[in-house]
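Notes follow the structure.
One protein chain is absent from this view; the other protein chains keep their places.
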Amino acid sequence: MADGGADCGAFRRLGHLPSGSGARLRLLVLSAARRSVALPLVASLVALGSMVAAGCTRESAGGGPGLAAVDDFGDTVVVGRTPRRIVSLNPATTEMLFALGAGARLVGRTHWDVYPDSARLVPDLGNGLQPNVEAVLATRPDLVVLYASEDNRAAARRFRAAGVGTVALKVDSIAEFRRAVLLLGQLVGDTARARTVADSVARTLAAVRAATAGLPRVSVFWHVWDAPLLTIGAGSYLNELVEIAGGRNVYRDLPSPSPQITLEDVVRRDPDVILAGPEGARRIQTDPAWRSLAAVRAGRVRLVDTAIVGRPSVRLGEAAVSLARLLHPGAVELRP
Amino acid sequence: MTRLGDLSAVRFWLPAAAALVALLTAAVAFGAVPLSPHAVWRAVLGAGDETTVAIVRSLRMPRAALAALVGAALGMSGAALQGSLRNALAEPYLLGVSGGAAVGAVSAVALGVAGAAAVPVAAFAGAAVAVGVVLLVARAARGRADPRVLLMAGVIVGAFANAAIMVALADAPPNTTRGALWWMMGSVAGADWPRVAWLALYLAVGGGALVLWARDIDVLSLGEEPAAALGVHVERASRRVYLAASLLAAATVAAAGLVGFVGLVVPHIARGAGLRGHRAVLLGAALCGAALLVGADLAARVLRAPAELPLGAVTALVGVPFFLVQLRRASA
Partner (left out) sequence: MIRFEGAVVRYPRAARAAVDGVTLDAPVGRVTAVAGPNGSGKSTLVRALLGRIPVAAGRVLVGDDDAAHLDRRTFATRVAVVPQREEPAFPLRVRDYVALGRYPHGGAWGAATPEDRSAVDRAVARADVAALAERRTDELSGGEWQRVRIARALAQEGRALVLDEPTTFLDVAHEMAVFELLAALAVEGVAVLLVSHQLNLVARFAHHIVLLNRGRVAAAGTPADVMQGSTLEAVYEWPLVVSRDPAVGAPTLVPLRAARRLP
């Protein structure tokens, strides 16, 4: 995997040229090179020629060279050719890659990447945070997609040092989802499909937003975890989804994605509705301490489907719809 | 010349009891939701709107009660162990209690065992097993009741437990790890009346036993040979004190996680106040421990609202200055 010498800070994929002529030239030369002993010389010429011909453009056509891409670690994303063996260490990006039709090219995922169902067939490589670098490298990937948390900087460096194309993506907000899916689309060579996915999600979100715009805001408390008591804050995509679905997160004033709070503080904020997963809902409904909340006493504890809302991924539109149904039952009729 | 008459004892009990009552009142009166004293009083009696009553009776009162019980139990446990081990730095978690309980609790969290009682039961079981192992190790090393052998066995079991916890958390998802760490730093946020009830029972039985054996501890604290000379069955007496103190500590761990420093510092406060003789020191440590922990929980809830500080962190922050003052007075 050569790193092109002429660096214009651009994302370059050698071997894919903007025009047909260069491609023909390359095929010609390669077939000649097979019969020739001057293969290294020829290969160098081809590489040089390709680099000159490739250039840097911001144009993205189906399979064309990419837009300038710097990943969320601030590193330049460099990949040699269309990745054939991809390791995705994040449930959201794994799901995105399947949606982009690149699922068959996945050779590794984390233990918690189980969406869609066919992801379970991809080999489980363990953690997504501080991943097992050797296990990942053993699958001989040509692209590794990491979650851009500080924990993963060391792993990213090691993957790059091993010459594997590495991209670290933050996927915590809806905007970050869009950027990620478009970038991944570029990487796998199907920008059109990426655009379709991204636009479809955006459309659904817009539709839900419009449908709930005129409705009174429902104040929401989202129960994430019990001990410690965790909820969602402004830094979480779930906060955005709640807004889109016609709700208002009582903890939107806290910047962290999953802040820790006390039960009495929740009582002070007096949410209209409580959203929780199955375990949480059970705990809330049986524990007498939670009855201090008017919402619990009135039975306004709603179950969220963590399969849909659990990741900021291709199902964001669906997630918004399901939340809108929970918050404004009967008032919102949307086709999923 | 130092006069240690009974006057100092009276000067201790009344203020300490008053402090405890004041702190309990504050713990029930203050919280994230501002309530008028009148509303609080009515809510204690069960009158008023549902939210207020629920806040006072289901949130604040069980928490305050649990904090008081945990503090009292840890104080007594620490005092008993310091006396019988003849070591001023002994504390309730010494004989493997914290390590064993942590292994139990973290395993329950990591395995996702359902049920509100899962973690406390697992913590208690882990602590009990660890204490048993420590006593067996000490016996195998022919230490019998030798404090140093017990201390070493406790350290070894603790180190092993830490390793086991790291292994259990290695592949855990982030929230599990967060939950495990939260538990290991102690909290009474999960207080409810059933939990208060069974901890009260433990305190009555375990603490009662320790108070009954207070004279034994007095004699044991003189040393093994003098104790034997006075007719104490040294091994038997030591062992039952360790067991009672450790099980009391294990019960607190099951109820509230690992709350450090209380068991170490509170007996010193009691002794520093002039209490002599382990019956007085045990009861005094119970009173001081209860007050300290109720105060610490109030601080934990209020200092960084809406978030909650871990109880163990607050007790350390509060405990360290106390301890330093005690050290200065002791060496003066």
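Letters A and B mark the chains as written, and numbering starts fresh at 1 in each.
What we mean here is this: a contact is a pair of C-beta atoms (placed from the backbone, for glycine too) under 8 Å apart; a residue touches a chain by one contact, two chains touch by 3 or more.
None of the values given here were measured: they were computed from a predicted structure.
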item: Neighbouring shown chains of the undisplayed chain, as defined at the top; value: B
item: Absent-chain contact - pick from B:Met61, B:Val188, B:Val232 or B:Ala255; value: B:Val232
item: Residue touching the undisplayed chain, where the options are B:Asn87, B:Asn162, B:Asn175 or B:Gln326; value: B:Asn87
item: Hidden partner chain, residues of chain B it touches; value: 1-5, 82-83, 86-88, 142, 212, 214-215, 218-219, 221-226, 228-233, 271, 276-277, 279
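By our rule, only the chains that are shown with their structure count from here on.
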item: Distance between chain centroids, defined by C-alpha means - chain A, chain B (Å); value: 46
item: Residue ranges of chain A in contact with chain B within the complex; value: 111-112, 126-127, 129, 224-230, 251, 254, 259-265, 267-268, 279, 283, 286-289, 291-294, 297
item: Residues on chain B engaged by chain A in the complex (per definition of touch); value: 31-33, 50-51, 54-55, 58-60, 62, 114, 116, 119, 171, 173-175, 178-179, 182-183, 187, 189-193, 301, 305-308
